[in-house]
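Got a structure for you, written out below as structure tokens; questions coming shortly.
With one protein chain held back, the other chains of the complex are shown just where they sit.
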Amino acid sequence: MNESKTIATIRLAGELEISRKREMRDALALSESARAVLLDLSDVTYADSTALTELLRFCAAAQGADTPIAILIAAPQFLRLVQYAGLATAFRIFQDRGDALHYLSECAGM
Amino acid sequence: MMPRRTLGPLVLTLALMAVVIVGLVVAGLLVRAIVASSFSNAGSIRVARILVADVLREQLDEETGIRGYGADRNRAMLQPYYEGRVGLPRSLSRVARVLERLRMGEALKTLADAGRTNRRWLDEIALPLLTPKPGPPSLQLRGKALVDHFRADMTSIDMLLARRESSSDARAQRAILLVGLFALGAVAAVIVAALLFTIAQYRLAVRLEQERSKAEEQRRYSAVIRAAYEAEKRVAQTLQGAFTQNVLPEPALLGLGATYLPAAEEAKIGGDWYDAFELPGDRVLLAIGDVAGHGIDAAVAMNRTRQLVMSCALLDPRPGLVLERVNAELHRNQSPMVTAMVVLVDARSCEFAYAAAGHPPAVLLEPGRGARFLDVGSVPLGVLGSAIYRDHRVQSMPGALLVLYTDGVIEHSRDVVAGEELLLAAVESAAQASPATIAAAIRYRIFGDGKASDDVAILTLRFAKRTEERAAIFEQASQMTAVAGTRTGHA
Partner (left out) sequence: MGASELRLRRPARARSVAPIRRALRAFLEALAFDGSALDDITTAAGEALANAAEHAYAHETTRRNRDVELRARFDRGELSVEVSDGGSFIERSPLPGRGFGLRIIRAIACQIQIETSRGTCVRMLFPGPLRKVDARHQY
């Protein structure tokens, strides 16, 4: 995780599935100083419902701390997974990094 | 039909009993034979002993006769001698016969010896005396020895006979005892066999009973399952049929409309719902929701959510709070996931606040502006116990149109983006219709006459534009029958 201005970036790659549950949970942690979080999952090749659960937990915690989250997803499988799970409106998903950062600065600036 | 397993012990028992019976019969016969032979033996022995006594008597006669003649030289004295001499060999042979029958070899030898002794006495003692020559006096001595020897022989034969009698008795007693024991054992065996048989039968009966009760239980279980199935179907159909024909309220300053199009595929129970009710202070609460899944769980969740929304809204109509309360309750009951949106509308100020839970964003069309989505990211109800739902306030204007809908409206072709664009266009084109028919117009614009693959519900609200329009709307609304109800399912 590296801090860039007030936007923290959390990066995860590869397959986000059940065997990496603990790793995901440890990585998806809020830091006190971050005003917004960019969750870079653009190098994730596969995701399952375990990942969705961890993401939800993270986003709920962030919402409690009034921290906006933008999620970068590139893999079509991941995008469709979110749709199938009915969580399309639960996450702020972007495919373009610029859009994501733009959204976050808008939120954080508010 | 008796199972093979019971036949074994039964046959065994019968065989055992047959053997025992045969054994008993044989034993009985044996006992009888032994006893009979014992008796006949005893009889023979007694006869033999009498005969031995006869022999001794006859020998005594011989002796008496000879002695008498020896002393008197009177021929008349010889009578007993002659009698004895005739009778004794006969008696001897009769004894011999009995001894042979009794198989007393030892005694036979003694008897033969006695016979020889007697003949010697006759030859050496009796005969010489009968001839006229006077005999030497030592004859008498020699005679006595022979006679003693003869007597001793016969006495020993008698003793042997006596011994034989007693041993025969003992043997008979032993045999009877053995047979008696055997009979007892046989009876015991029969009893044991009968016991085993009874136990086997009992066990079999128990097992049969167990299997019968198990089969009965299975039957009852499947009957219960079947009944539950039927019950579920009945409840679902009841819910289906008993949807409240919810007449949309006709608040002043607002025009409400709605439409509901059930899915084209198999009749699903549960699904979309919408509610609209007036609150004090010229306010209206709109709610729309979508329960995923089918069957009784979905129907129950949908009903519960509807009621929760209503009761929470009556408590405190702030949309975010309503959703938070409903979410907590649904999460607690491990309900299926529900998406929902709640909008609190102030008719006088044209202001509204909304909160969403995983629901597709509402569409707002304001005069002079294109239709746009009121986007807000949110988590469906029942997923996270601690989800936070916030109010989003929008200050709108008279003439504005707010459209709530369920995802069947935009996901009909799985291309959500295209679906969304189509919806916006449909809203714009249907905006000029009367409030009561806008929803139907939007639906027609998207689906035409066709059917959707998912439930479709659309709820619209229009802020009345001008006073005249307001009055017109009011009049129109009061003449319209309800376009659609709040359905819990569809036939």
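Residue numbering begins at 1 within each chain, and the chains themselves are lettered A and B in the order written.
Please note the rule applied: contacts are C-beta pairs under 8 Å (C-beta built on N, C-alpha and C of every residue); 3 or more make two chains touch, one makes a residue touch a chain.
Here the structure is a predicted model, which means the values were calculated and not measured.
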item	value
Given A:24, A:85 or A:101, the one touching the chain that is not displayed	A:85
Candidates B:297, B:329 or B:351 - the one touching the absent chain	B:297
Options B:143, B:289 or B:336, residue touching the unrepresented chain	B:336
Residues from chain A at the interface with the omitted partner, ascending	15, 17-19, 21, 46, 48-50, 52-53, 76-77, 80-81, 83-87
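What we mean here is this: only the chains that are shown with their structure count from here on.
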item	value
Averaged-CA centre spacing for the pair chain B and chain A, given as whole angstrom	56
Residues of chain B defined as touching chain A within the complex	292, 337, 339, 356, 358-361, 376-380, 383-384, 386-388, 416
Chain B-facing residues of chain A, complex	56-57, 59-60, 63-64, 83, 86-92
